[in-house]
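FYI, not all chains are in this one, though none of them got moved.
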Amino acid sequence: MAETLQLDDNRFFDSDPAIRNVARDLYEEVRNLAIISPHGHTEPAWFNENHPFPDPTELLIIPDHYVFRMLYSQGITLEALGIPTADGSTVETDRRRSWQIFGDNFHLFAGTPTGAWLSHQFALVFGVKEKLSGVSAMRIYDEITEKLQSPEFRPRALFDRFNIEVLTTTDPAESTLEHHQSIRNSSWNGNVVPCFRPDGVTDLNHPQWHANLHALSEVSGIETSTYADFIDALENRRAFFKSNGAVSTDHGVFSPHTEELSRQEAEKVFQQALQGGVTREDAARFTAHMLMEMARMSTEDGLVMQIHPGSFRDHNEAVFNRFGADKGCDIPVQTEYTRNLRPLLGKYGSDSRFRLIIFTLDEATYSRELAPLAGHYPALKLGPPWWFNDSIAGMTRFRERVTETAGIYNTVGFNDDTRAFPSIPARHDLARRVDSNFLARLVSRHIIDMSDALIMVRALAYDLVKQAYNV
Amino acid sequence: MAETLQLDDNRFFDSDPAIRNVARDLYEEVRNLAIISPHGHTEPAWFNENHPFPDPTELLIIPDHYVFRMLYSQGITLEALGIPTADGSTVETDRRRSWQIFGDNFHLFAGTPTGAWLSHQFALVFGVKEKLSGVSAMRIYDEITEKLQSPEFRPRALFDRFNIEVLTTTDPAESTLEHHQSIRNSSWNGNVVPCFRPDGVTDLNHPQWHANLHALSEVSGIETSTYADFIDALENRRAFFKSNGAVSTDHGVFSPHTEELSRQEAEKVFQQALQGGVTREDAARFTAHMLMEMARMSTEDGLVMQIHPGSFRDHNEAVFNRFGADKGCDIPVQTEYTRNLRPLLGKYGSDSRFRLIIFTLDEATYSRELAPLAGHYPALKLGPPWWFNDSIAGMTRFRERVTETAGIYNTVGFNDDTRAFPSIPARHDLARRVDSNFLARLVSRHIIDMSDALIMVRALAYDLVKQAYNV
C-alpha cells in the first residue's frame, strides 16, 4: 500500500508562526494571479496542434533533464528511460517500464525542487492521491494516461486552466515561427510568443553554423556572404520576430565577455568562419562583439535582451555523442561579470531605451558583482535564480544576497525556464511561496512592514515581470 | 496621509521568542556603550568649523552614494538629485525638488540597510513621525531643515549626543591635518583622529600622482626625487599623523598582491613614474611592494595597517567623467588572498609589533581564505563586512562563515565606514542588534551559553575594536 500524497497548505513556509502566518497572508494575495512566463522552452507546436500528450513518460521524463540526470547519476541508463538517441538507434520503447524505474527511484528526489514540482503536478494537475513509488508506479501511470486522453488535458485546455497570461518559447534566429503564426491566426486566445535566440548563428564555432547561416539567409531573403549582410539579416529577423509578438532576445554564451570589434575586424573573422578557418579565440571575440551588436539593436527595436552565461555544455562527451544536447550534462563554471560586461554597460547601460536581464549559475556573483551592477546601471536588471538555483533554498539565497544592495525593483520576478509544460504552475506556485516567505521573514524582523510587504509580494509575483519584459 | 514611522524595539531580531528574548537581553548590555568609529569618511572640517548642516538633501543625499546609486539604477539622473559635476556645470539646485524625488522613490530602499539606517535617522536623530514618501517628503524636508538650524543639530552637538568616543577620518598622505589640529587645540573634547591613506602617492598610475607627490614633498619638506627620499617622506608623514592622533593607515588597492622589490627595482620603477613612463604591470608591482614597506613601517611605528582591496573603481566611465570618483559606480571583483598576502604574512604575519586588518568585498573568501588565515597568523585580524556587505544579512553571513574557523577574537568589531555622519548611530545600533541576534542563535542552539554570550557581545560592540586599533 503506497502512502497518501498530500500537499500541505503551508508548504515551504517557515514553521515559526510569526513568519508562517505572515507568509500565508502574503501568498494568498498572489496565489491566483495569472502566470506570466517570459522565458521557457515549451514547444509552440503543442499549442498549435493541440494533440493529446501521449503518455506520462513522454510528458514528464523524456523532455525533463532535471529528472533523468538524477536517475542517470545513480547508474540508470538513459536508454532504459527511453531517451531517444541522436542516430535513432533503439532504446527502451516500453514507456511503462521506464515509468516503473522512475517510480522505483522517486525517493532520490526527496528534498529537491524536482520532487516538489512533481508532487504538485501529480496532486494538483492530475489529481493523483498516492505518493509515487515502485508500488504505486503503474497505478499512477494508468491514471495519468487516462486523463491525458481527455479534452481537459489537451495543451490548450491546460494552458487556460493554468491561468497563463503569456507563455514565451525560445526560437532560433532562422525559425519561420509557423506555429506561433498559426496560433495567432486561430480562434484560441492563448498568448504564446517567441523569443529571438540567435546563438546558432552568432557562435561561429557552433557545429551547425554553416547550416544555420544558410537557413537564416533563406528565411530572411538576404544573402549572408558578408558581415554587413549578416547584420542586416539579423535585424530583419528581429523585426519579423517582433511582428510575431516577440518582446525579447536571449543569448546563451559561455562567457559574458563583451567587446566591440571594428567593422573590418568583424568582417575578417566572419569571412574566416565562412571559409571554415576561424580560431577559437576569434570566435569568442566575435560572440563578445555580437552581444554589443545585439544591445545596439535592442536600443533601436526595444526587444529586451537576456544573457544566460556560464554553462559548460555537453560536459559528458559520450552522452552528447549518443543522445545530443540538453541531456543533463551541462555543468556550470565560474563566471565573471564586472570586467566582462563593462564595455556593454559603458555604452548602453544608462540608455533609457535599453533593458538587459542577466542570469547566472554562479551564486558567488550575486552579492559580489550582480547586485552592485544592477544597483547602479539603469538598463540592467537581474533575472531570477537560474536552472540549478531555481529551488527553495536557491531562490532564498538569491533574495538574501541581492536585495540588500539592489532592492527588489532591480529584479524581474520569476521565470520558469522549463521544457516540462505541466510543471509551470508548480514552479510559479513554489516561487510565490518562497518569495512570500522571504518577505515574511523581513516583516517578522521589522525590516519591512506589512504595507511594504503587500506591495512587494505582488511586484515579485506579477508586476515586475510585466514591466521588465514589456508584456 | 502618510503612514506612521515607528521603529520596533525588537527590530532585526529573529521572531522566535527563544532567540528574540536572548538577543534583546544581549543587546541591552551594549545598546548604550560609547561608539568607537575607527574607520570612516566624514569631513574633519565639519567638527572644526561646526557650521550647521545646510539642508536635508545636502546632508543625506548628496554625500551618500548608497542613496543616489539606487535612485540612479531606476533611471533618475544624478543631475536631478543635485550631485555636483566635476566641472561645476549646472545641476539641479533646488534642494526641495531633489528631496521630493527621494521621497517619491523611498520604496526602492525597502529591505536594504540604507532604508533601515535612514528610518533610524528620521525617527531617532530627527524625531520624524511619518514614513518618508512622496506625500510626506516636503513636510519632512521642512522639519529636518528647521532642526538643522538649531544648536542641538550642529556637528559637535550631534557628535556628543551620538556618544562617540573616537571618530576616525581618512586623509591623504599629503594632508596638513589642519582641521584635526584645530579641533585638538579647541576647547571641545571630541576625539577626531586622522588615518593615513597614501594611495594617491603609492599608486603610480593615480591620475593625480605627480601633483600628490609634489604636495607630499611640500608638506614633508623632503624632496621626493628618489625612491629613498620618497620612503623618507612617507615615514615623515606617518610620524606627523601619529603625533596628531592617528593610530592606523589604510590602503585601498585593486589587488592585495604583496611582493618585495629590491631597492634597485623600486628605484627604477619610481624613476619611470617620475618621467611618466611606468607600465601598468610595474605600477602594480610597486603597489605590492609599497604594501610590504607599509607593513615594515607599521612594525616600527605601531600604526595599525588596513587593506581594502577588490573594488573596480569608477566602472561607469561616463559618470566618472562627469561627476568624479565615489559616485556609486565602484563594483567589486573577485579577490585572492591566500597567495597574494603570503609574502607579507611570511615576513610580518607573526611579528608581535604588527597588526594587519583585512577587508573584502568578496564573500566567497570569508570561509575559504580569510578565516583560515586569521585563525593562524597572529598579526592578522578580519575587518567587519565592508560596503555592500555591511547589512543585516551580510553581517550575519560574515559571522556564520568566519566564527567557526577564526572565532570572534580574530575579528575587530564594527566599522561604519561612512560619509553620512547622522547614519553613524544607526549603523552601530544595527550592527549591535545583528551581533546580538547572531549570538542569541548560538545560545538558543546551546552552542555557547549565556555567560559566554555576555562577554562576546561586549567584545563585538566595544572591546575588540578598542584593542584592535589601540584606542
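Residue numbering begins at 1 within each chain, and the chains themselves are lettered A and B in the order written.
Everything that follows uses one rule, which is that a residue touches a chain if its C-beta (ideal position, glycine included) is under 8 Å from a C-beta of that chain, and two chains touch if they have at least 3 such contacts.
As the structure is a computational prediction, the values presented were derived from the model and not from experiment.
Shown here are 2 copies of a single protein sequence; counted across the entire complex in this file, the number of copies is 3.
We adopt the following convention: only the chains that are shown with their structure count from here on.
Superposition of subunit A on subunit B using C-alpha atoms only gives a rotation of 120 degrees, nearest 5. Chain centres here are Cα averages; for subunit A and subunit B they lie 40 Å apart. On the subunit A side of its complex with subunit B, the touching residues are 16, 18-19, 336, 338-339, 342, 345-346, 349-350, 352, 364, 367-369, 371-378, 380, 400-401, 403-410, 442, 444-449, 451-452, 455-456.
On the side of subunit B, the complex with subunit A involves touching residues 3, 7-8, 10-16, 69-70, 72-75, 107-113, 116, 312, 315-319, 328-334, 361-364, 388-389, 391-394.
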